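We show some of the complex, not the whole, and keep each chain where it was.
First chain written, first letter: the chains are A, B and C, and each begins at residue 1.
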Amino acid sequence: MSSTLGKNLEISIFGESHGDAIGVVISGLPSGEVVDKDIINRYLKKRATGKDKTMTARVEADEVQFLSGVYNGYTTGTPLAMVIYNGDQRSKDYSNIATTARPSHADYSGFVRYKGFNDIRGGGHFSGRLTTPMVMAGSLCYGILKNKGIDICANIFEIGGVKGERLGNRLNKTTFDSLREKSIQAIANEDKMREEILTARENLDSVGGRIECVVTGIKAGVGSPIFDGVENNIAKAIFGIPAIKGIEFGEESELRGSVYNDVLQIKDGKVKTATNHDGGINGGITNGMPIVFAVKVKPTPSISRPQNTIDFKQMKETEIKIVGRHDPCVVARAVPCVECMTAIAVLDMVMESKIYE
Amino acid sequence: MSSTLGKNLEISIFGESHGDAIGVVISGLPSGEVVDKDIINRYLKKRATGKDKTMTARVEADEVQFLSGVYNGYTTGTPLAMVIYNGDQRSKDYSNIATTARPSHADYSGFVRYKGFNDIRGGGHFSGRLTTPMVMAGSLCYGILKNKGIDICANIFEIGGVKGERLGNRLNKTTFDSLREKSIQAIANEDKMREEILTARENLDSVGGRIECVVTGIKAGVGSPIFDGVENNIAKAIFGIPAIKGIEFGEESELRGSVYNDVLQIKDGKVKTATNHDGGINGGITNGMPIVFAVKVKPTPSISRPQNTIDFKQMKETEIKIVGRHDPCVVARAVPCVECMTAIAVLDMVMESKIYE
Amino acid sequence: MSSTLGKNLEISIFGESHGDAIGVVISGLPSGEVVDKDIINRYLKKRATGKDKTMTARVEADEVQFLSGVYNGYTTGTPLAMVIYNGDQRSKDYSNIATTARPSHADYSGFVRYKGFNDIRGGGHFSGRLTTPMVMAGSLCYGILKNKGIDICANIFEIGGVKGERLGNRLNKTTFDSLREKSIQAIANEDKMREEILTARENLDSVGGRIECVVTGIKAGVGSPIFDGVENNIAKAIFGIPAIKGIEFGEESELRGSVYNDVLQIKDGKVKTATNHDGGINGGITNGMPIVFAVKVKPTPSISRPQNTIDFKQMKETEIKIVGRHDPCVVARAVPCVECMTAIAVLDMVMESKIYE
């Protein structure tokens, strides 16, 4: 179903960029979990724009209203609904391009899919704005996971060809906390990455990048083989984020088996692997090591240069110059989205695992 | 649900490597579609082993029995069940390692998940053998898609560091037909790839690789935004194949937006894009260009060298030497699996699209 | 998933009786369908209370806000969210009974299910108030079905032992229109039914009843065998209405096969059956005759008499006197709920049938 996800925990996302409100309903939450609004607000702020020159000037004063599912600060276990009313809507920025397809956007494919009835203002339901309800739902799930000893942290390791570093063994609270302070959440080279973004902006261009995400504190035995594995479920969730085009679990690629294989060890009475090339997952099931994966973010399709395109109603070729506000790079803003969508997928699977304990 | 997949077309896979039979039930098939047994047998043969020295000597004489859902050569529309009885079972090859985890296999994670009750012989339900029912179901779906003008073809473009080529614009029947004749289905450099595999075998080692897969003839407007997009659904299906650890849609990665963006054109009255960096998908929905994606196959975890590991029942460190038959590289055998799982995901979405036409 | 329903059309209901708002998100709607707000308001009014002495004095000024999914009066095809902010909330009416179980209510079962964290004010998520989002979603679906020539109408044929009549062959617009005008939507004996309700009220008691519901204009071939049949799907939807305890398809019960069997005929070139004891469904699939079923509504559990019960926190027996506002009979108010939940289930199946045409 288009904008719903999950098995034990089902989220249903709604809204359009320039509609009245965006929001999400989460069904199936466990009851009695603390709803940590500080975490939610911190995540929403991280996702929002206007903080520095690498991002668009659009200010989104996102304040969440909880409509149901929270009582005395705890989840009730019945559906939890959150909305944010859209404030700063500048529809006219986009009105002149309603039938002209922005290249590498969903304008044309969406037009065909919805026979021209979808709300096209600001990208409508396809807008990056819709990552806000993902963050609303996911940060709430993250708060619940944190209380169970599970942490999730992302790290940008490439922007526009500027390489940073993978986290490797640095999977600890200190590293995560210092990462979270950064506006470009990268363990290394964030200054060069910022420069690259600013250069792209000056050139009326945009850049993409790569983010890795790790999940620590997750026990072995979570997930199921074949189609309900950790990879399947995280991938299905992560591809809900508009600009993500790739996902890869584990770290290295051209290794031979003798080097790639994660040999098992017993450390302090616990099963560990010497390396973690499989990203904590074997046969779709966690092995007790951190889950590690990386995603590819494509360059922002909205650029200020004139581009060739078509008017898909008149079916003729034309040119487009996108004058609205847009980021030259969405990688930094994708970080909270990746963490939050991971939180939703992981909480769902952790709940599932209780059935089999 | 662990071994079921799909919305309009639901497949339920069952079996263990050394059990009585493996098979699949497909619910929701359209009625009146030709069941092309030649295609199914061709695919099964391609997936099977024993053809040359790059693969294991195990001979799998796989003959499909249709138990239901086919009548006079056409799909009935009611559930279609297929089974293959397991013949050549050499349980003793594996019996001595029942409680010793093969590194980078699901032995340990599966043991925790199933509390030691899963059938561990030959990997049980986690075995590569379970890709057979995927191929059974997927090749049947492929036959149906082909009659609708949709074609699917994969191309190996890297094995063990030996690079081949991406297909690029060579997306035509002639190329596909010549590719399908090859035992290493690569458009270029298959001889060097074969050498690399044989070298790995000699070194008691294994190698992985990369496969791209393309879907041609698919119209615009298939798929839905956010969580039911083409990327989400193909990724969820593809990660059902045991050795796949990554998927990436489209082709290039470090391009800037001005180069990456697929500008739209009108050619012979039809909408096309000048490039296809988005792999035929915008906002989760097809744009009429071929779907293009690449997957990463990890090196075969079974290698003949001694490896450090643990006995997970006795919780002590030990060593393992895997003596059973195993491929030094499963990339070539993954090709039909990738094509077939893609066929299942695509047919499901094409059926879905009829609702919205 | 607890408060979500549907396959092609997925509704996710949220809210609590005394929370900030109630609402529903509908995913998967076809695009380009007229959103008929008059129909929605007419249905909400019918569901609301305070109209005559047979119902509670509580006035619900229900005004729907559309948050997404509607553009220029048409469905966009992306998720449609509707909310109603709760106004007239008298929490104190219920506060004194928070840990005392109202007999035949969900107070105790809900307490166990949610470990005491559910919002218990006014019944919380279990309240009859939650039928409002059902009516919001269902009346919108009804409007869409109506434009496709499908009509749905319910008829009360028993209240508190007072029998009315089944519709039988009177399945036409004139009958339906006149039925819809009535506050007790019964084709016969509504005055005696009203008397029975008032008598129950005077006796500080309550009564239940039976409603039949018919769907006309639905073509043959909708639905699927075994678990995805018309009966399965309507039943699953209808049991979402709190007070419904039974459902029966078709009309008569103790007939022999020779009388029960609906013999087929050809009338004006169309297939009909001489009788409709099967309620328009064979093998889970519509046969072209109207769908006919009846539901049983239990007597309102809230009565003003003192009742024995327990305090489930203190685990001791006690007595309860429910002082809040409550209807002596909810059968009349269940009528729009039954029609609306039927509309949701039917639209979902009609959409599904397009896949197989």
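FYI, a contact is a pair of C-beta atoms (placed from the backbone, for glycine too) under 8 Å apart; a residue touches a chain by one contact, two chains touch by 3 or more.
It should be emphasised that the depicted structure is a prediction, and the values quoted were computed from it without experimental measurement.
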Number of identical chains in the full complex (with 3 shown in place) equals 4
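In the analysis below, only the chains that are shown with their structure count from here on.
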Highest contact count belongs to chain pair A-B
Taking each chain's centre as the average of its Cα atoms, which chain lies closest to the overall Cα centroid?
A
Counting only Cα atoms for the centres, state how far subunit A is from subunit B in Å.
26
Subunit B and subunit C, separation of their C-alpha mean positions in angstrom
46
Can you compute the centre-to-centre distance for subunit A and subunit C, using the mean CA position of each chain? Integer Å is fine.
38
Multi-chain touching residues of subunit B, meaning two or more other chains, are 7, 225, 356
Per the touch rule above, subunit B residues touching subunit A in the complex are 1-5, 7, 13, 101, 103-110, 112-115, 125-126, 130, 158, 160-161, 200, 203-208, 210, 220-229, 231-233, 235-237, 239-240, 242, 244-250, 253-258, 260-266, 269, 271, 273-274, 277-279, 281-288, 296, 298-303, 305, 307-310, 312, 315-317, 356
Under the touch definition given earlier, write down the residues of subunit B that touch subunit C in their complex.
7-8, 30-31, 77-78, 225, 351-352, 354-357
Subunit C touches which residues of subunit A in the complex?
1-4, 6-8, 10, 12-16, 19-23, 25, 27-28, 31-32, 65-69, 71, 74-81, 83, 113-119, 124-125
